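Missing here: one protein chain of the complex. Every other protein chain is in place.
Showing chain A:
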């Protein structure tokens, strides 16, 4: 019973931290997207756009290095894409955090499961999957 209770409280702490982590990630990425969006509208608001046909090379910021280079030049689209990246990495960060919390709880089975999920996501980071 006492060990049950201790685990319960440890779980509660972890959940509070997890909730905060998710919230901070969302707020940070939304702020970056908004800043980029305002810059984009300010400079390009009258430009005509056409999204009728999908063209893989059109967006220009379709890899992490390209986004980071664009970010250095303060390119508005690169800033939006960086905000999107922050958003994508928020749930990934929470997987990493969960792995550490399972490690503290000495729940090695779930450390392995977490590492497995993380490695699948990291594998998708390599652009091997896009032919």
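In the analysis below, contacts are C-beta pairs under 8 Å (C-beta built on N, C-alpha and C of every residue); 3 or more make two chains touch, one makes a residue touch a chain; residues count from 1.
We take it that contacts and distances are computed from a predicted model.
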| item | value |
| --- | --- |
| Undepicted complex member, UniProt protein name, chosen from "NtaA/DmoA family FMN-dependent monooxygenase", "Probable membrane transporter protein", "Formylglycine-generating enzyme family protein" or "Sulfate adenylyltransferase subunit 2" | "Probable membrane transporter protein" |
| Residue touching the undisplayed chain, where the options are A:52, A:72 or A:106 | A:52 |
| Residues in chain A touching the chain absent from view | 8, 11-12, 14-16, 18-20, 22-23, 25-26, 29-30, 33-34, 36-37, 40-41, 44-59, 61-63, 76-78, 80-81, 83-85, 87-92, 94-95, 98, 107, 109-110, 113-114, 116-117, 120-121, 123-125, 127, 129-130 |
